[in-house]
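Only one protein chain is missing from this complex, and each of the others stays in its spot.
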Amino acid sequence: MKPFQYLRPKTIREAISMAAEDPDARYIAGGTNLIDLMKRGIVSPSKLIDINHLPLKKIEHKGDRIHIGALALNSEVAQNKLVTVRQPLLVKALLAGASGQLRNMATVGGNLLQRTRCSYFYDTALPCNKREPGSGCSAKEGINRTHAIFFYGNETPSCIAVHPSDMCVALAALDTAVVVTGPNGERRLMMKDLHRLSTAQPELDTYLAPGELITSIEVLDNVFDKHNHYLKVRDRASYAFALVSVAAALRMEEGKIWDARVALGGVAHKPWRYWAIELMLKGKEPSEALFREVADHELKSATASGQNAFKIKMTSNAIVAALKTAAGIS
Amino acid sequence: MANDHPDDQKDDMHDPAHEDRRFFLKQSVAFAGLSLAAPHWPLAGTDPDDVPIGNAEKVKLSLTINGAKKRLTVDPRMTLLDVLRENLGLNGTKKGCDFGQCGACTVHVNGQRTLSCLTFAVMQHSRKVETVESLAKGKVLHPLQEAFIKHDGFQCGYCTPGQLMSAVSCIREGQAGSAQEVREYMSGNLCRCGAYPNIVDAILEVKSKGLKV
Partner (left out) sequence: MEKRIFDNPADPSLDRVDGRVKVTGKATYSAEYAVPNLAHAVLVTSTIAKGVITGIDAEKANSAPGVLAVISHLNAPKVPGWGSAAQPAERAPIGTSFRVFYDHFVYFDGQPVAMVVADTHERAVYAASLLKITYQSEKHRTHFEANVQQAIVPLNVQRNKTSPFADYDRGEKGQVEAHIEAEYTIPTQHHQPMEPHAIVAVWEAEDKLTVYDKNQGVKSAQGQLAQAFKIPRENVRVIAKYIGGAFGSGIRVWPHTIAAVLAAKHVGRPVKLVLGREQMFTSVGYRPYTVQKLTIGASKNGKLTSITHEGIGQTSAYEEHLERTILASRSLYACPHVSTRYRLLSLDVNTPTWMRGPGDATGMFALESAMDEMAFALNIDPLDFRIKNYAELDQERNLPWSAKSLKECYVLGAEKFGWKNRKLEPKSMQKDGVLVGYGMASSLYGFHRHPSKARAVMQADGSVIVQSATMDIGPGTGTAMTRIAAKVLGIHAKMVRFDLGDSALPDAPGQNGSSTIPSVGSAVHDVCVALRDRLIEMAFEMPGFATKEKSQVVVRNGQVLASMADTNGVSFGDILKHHHRNELEISAESKSGPERDQYSMYSFGCHFVEVEVSPFTGEVHVTRVVTCADVGTIINYKTARSQSIGGIVGGIGMALMEESAMDHRYGRYVTSDFSSYHIPVHADIPPIEVYYIDKPDVHVNPIGSKGLGEIAIVGVAAAVANAVFHATGKRIRQLPITPDKLI
């Protein structure tokens, strides 16, 4: 690991000015992904700006939403009464991720910014467009069992890696804004506008500007607390990244679906909100047949790269299973 | 491979869903007046109890390790794990993978179970760290240590310190209500010898006896 200067700002403003000073500086919060990347020589910051002591941990309900500070730990969010009562889907997703220890370390902001777990990205001996733009994507014709099946439009993806987060899948399904602060002030991004697809600049995972700092997220109140499910399909029973995951939330009244949210993990370069399904479910009576019909709809546009062909059927099955559980039908 | 709804996942399009507007109508404010004045981070001369200070290869910090305050000068690249093992001779905490994927390095930081391989020691400045060496009080073993011996919750012993520190947290966090719950909440601690069922038995016994952990 390259030597770095360790910095500990006292205020958000100080942190941002530190970052603005040096394009090779990086913020560090939980460190559970960044330190991993630094050990492998994938990221070599000149300065490490430790933001853990900034006042960004608060979880509170104001108006029509929960505000969650970017430094709130995954475990704190999962245990917080406001969240467990109002956003159980988020709690389920958080608890499906990582391990007790990692959830005690990883922050909300860091989870949003965690990088793909594609093996080629982590192996500096092999080509990877995300690590070294222009070097090529080893996964496309390589070991790609865990890779993406959804891409944007007709462009050829320069990277077929998937976003690894569980939390983000729930946040994508729910209506979430990400609040960021940078040299030019504060702005809000919708969850869907935070992460990038992989077409032009695969080295960039998000639309954050250099030096911008995520300070909080806001999750809008909803009526999905009774009918929701996070289904994670993986190679072992716990402590593994998703092959496919589904965050499903329904608002049901009088036996009918009034509103629906479905987002997928493990299938795209970003958490994949399944908008089409949501429209198709509205006003319908829940049934396995309906769920299968809507699940298969967008999967027609899925593209396998070889070893991950199974993900198309698995995604469809997982959507059906998640919706059935959310709807409470067996 | 086309996404039928380009608006949906693409980011530079205007928002398709009504919820977005709920956000932006109410909340669009700029963080005005942010100063870009010269940085003023500490480089030297500050109290080490306040902020770790030093250069790129040597930083002074203090840690409370197993109840004793330690003042150390470390390379900021050193993980908490390496400081424990290499600088402090506390070899009970194990290096299994060094990438946060096995749990052998689990310690408690301010009472919370933490992977010591995935945090730089400087980041833990002024915090309280407890390692497996803190569990026994003199010759009296911690109830979980006793239970691990009784139920043979290990073979080679290498994952054991991490399993124990995690087990303490598992009970303290209230996640030891059933065998299934213990298995889920202990899944961050790998054991290649396969002592899992015995570890679960040990944890459940300590939990069911209501012993203080």
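Lettered A and B in written order, each chain numbered from 1.
The working rule: contacts are C-beta pairs under 8 Å (C-beta built on N, C-alpha and C of every residue); 3 or more make two chains touch, one makes a residue touch a chain.
None of the values given here were measured: they were computed from a predicted structure.
Chemist: Which of B:109, B:159 or B:213 touches the chain that is not shown?
Modeler: Here the residue in touch with the unshown chain is B:159.
Chemist: Write the list of subunit A residues that the hidden chain touches.
Modeler: Considering the whole complex, subunit A reaches the absent chain at 1-3, 41, 117, 119-120, 122-123, 125-126, 138, 141-143, 145, 231, 233-241, 243, 310-311, 313-314, 317-318, 320-321, 330.
Chemist: Across the whole complex, list the residues on subunit B that are touched by the chain not included here.
Modeler: 57, 75, 77-78, 82, 85-86, 89-99, 101-102, 104, 131-133, 135-136, 141, 145, 148-150, 152, 154-161, 164, 179, 182-184, 186-200
To be clear about the criterion, only the chains that are shown with their structure count from here on.
Chemist: Enumerate the contact residues on subunit B facing subunit A in the complex.
Modeler: Spelled out, the residues of subunit B in touch with subunit A are 1-6, 8-12, 15-17, 19-20, 22-24, 26-32, 34-42, 51-52, 54-57, 59, 75-77, 79, 98-100, 103, 106, 112-115, 118-120, 122-123, 166, 169-170, 173, 175, 183-189.
Chemist: Please name which positions on subunit A make contact with subunit B in the complex.
Modeler: 1, 3-9, 13-14, 16-18, 20-21, 28, 31-32, 35-36, 39, 48, 50, 52, 63-64, 75, 98-102, 104-105, 150-154, 175, 177, 181, 183-188, 190, 192-197, 207, 218, 220, 237-239, 268, 270, 272-273, 275-276, 298, 301-303
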